[in-house]
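Quick one: this structure, given as structure tokens, is what I'll be asking you about.
Every protein chain but one is kept in place in this view of the complex.
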Amino acid sequence: MRPDSLGPEPPDILPRSPHKTYGLMALVRGTSPLVDATPEDAVSTWPHLLLRGLICALVCLSALLAAAMLFDAPLHDPASAAETPDPAKAPWYLLGLQELVHYSAFIGGVLAPGLSLAGLVMLPYLDRSHARRPRDRRTGICLFTLFLLANLVLILIGAWFRGPGWSWTTPWSANTPGGRP
Amino acid sequence: MPSAEPGWIQRLARGRVWRSIFRGEPPGTARGNAQAVFQNLWLHFLPVKVRPHTLRFTYTFYLGGIAFLLFLVLAATGVALMFYYVPSVERAYHSIKDLQFVVSFGPLLRNLHRWSAHAMVVVVVLHMARVYYTASYKAPREFNWVVGVMLLLLTLGFSFTGMLLPWDQAGFWAATVGTGIVGCLPVVGKEVRLLLLGGDSVGQNALLRFYVLHCMALPLAMASLTATHFWRIRKDGGLSLPPSQESMASEERVP
Partner (left out) sequence: MAIQDLKPEPENTSRRDLFATAGWAVLSASIAGVCGAFVRFLSSNTVPEALSVSLIGRPDEYPVGSATFLEEHRVYLLRDARGFRALSAVCTHLGCTVVKDAARHGFRCPCHGSRFNEQGEPVVGPARRALAWHPVALSRDGRLQIDRGRAIGAGHYLALDRR
């Protein structure tokens, strides 16, 4: 029997079976995701989530297979310490770093990436506001977008606007190397 | 279940062998659907039920899942490539040439490995951007963001170490310059560079070290951190919700 101290009977969200016994498993602080809602608001993971995942995986795998059949992974000349290719371009995701390093090895190669990394790691501890709506966090969104854009611009400069000896060039000029970045 | 003639799947699912492998009810009923998830070792970290919002493609673009898929593709193709690749200065380049011209499906596997690696860098960065823009790094999910940044670093580490393995000009000079940058680190730079290279310059020792990092150390780190990342999604209350609902659920933790 229910002692009075537990207060009124909670609303019967889950229909209870008389053939089973129910026990209290845990007390959880806070609101439930199902507050003001019936359990039907949640859908079962199988099949809803997992089938979508499967379809997404198959689409991605098809795309990858197509890419792998159409485009060959580059293999350059065998490694030789005697000759550095000109221009010696890093893989595309490091071209931004290469562009920075071209100004200074320490500032571009250690300080800038180190500070970016520290900033990224500490981001959730620095930005402690609980604002979640985009209009409440305009500054943050601007800064982060700027950060991403800066990286993108540096990569594009490295990929298209740097030629032999890391000098300026344009993608449409004659001395742009044909090699893939 | 009212059924006229059970199909072969149903008959199989009722058989002894099937039931010895998969305990519980087959999917289809509410209980069967639930058991399909929580009685499966590989799925049990997932909740049995999810909010419909979680499924919306335009909220997550499934980027985290795609990154994980790419990691699986990379692991599978990587193990396949290891059967032919020899991490020796004399033979590495030729083993890649063999993969390209002699081994059946060699080019396909190598291409898949390379393009998946590139795609993974893109997808992981996009995933990070998505998490930022939806404010999903905020409490209580701060630590999972940190784990995510470490996973991004590991992804780049995979690319950097993997690039040297074919022992071609691109990889050799990327490794030379990359370890040169490491050498510029204050105080520990020279020491870390020596640790990475096992010598003064990119040579046999460096190739072997990059190989061990690429094929053993980094995958182990990646697997454990990925598991942590997934586990924390669940523990931190599932995927973040749109701002209006999130404030309600922000206190909630799955025990």
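List of remarks:
Chains: A and B, in written order; residue numbering restarts at 1 for each.
Everything below uses one rule, namely that contacts are C-beta pairs under 8 Å (C-beta built on N, C-alpha and C of every residue); 3 or more make two chains touch, one makes a residue touch a chain.
As the structure is a computational prediction, the values presented were derived from the model and not from experiment.
Put simply, the missing chain touches A, B once the whole complex is considered. Residue B:199 is the one among B:6, B:52 or B:199 that touches the chain not shown.
Touch with the chain that is not drawn comes from one residue among A:84, A:129, A:145 or A:173, which is A:84. Summarising the interface, subunit A meets the missing chain with residues 81-88, 98, 101-105, 108-109, 164-167. Across the interface with the omitted chain, subunit B contributes residues 173, 176-177, 179-181, 191, 194-195, 198-201, 203-205.
The definition used in the following text is that only the chains that are shown with their structure count from here on.
On the side of subunit B, the complex with subunit A involves touching residues 27, 30, 33-34, 36-37, 43, 46-52, 54-55, 57, 62, 65-66, 69-70, 73, 89, 93, 96-97, 100, 107-108, 110-116, 118-119, 121, 125, 129, 132-135, 137-139, 141-143, 145-146, 149, 153, 156, 159-160, 163, 166-174, 177-178, 180-181, 184-186, 201-202, 238, 240, 243, 246-253, 255.
The touching residues of subunit A, counted against subunit B in their complex, run 26, 28-33, 35, 39, 41-50, 52-53, 56-57, 60-61, 64-65, 67-69, 71-81, 83-85, 88-94, 97-98, 101, 105-106, 109-110, 117, 120-121, 123-125, 127-134, 137, 141, 144, 148.
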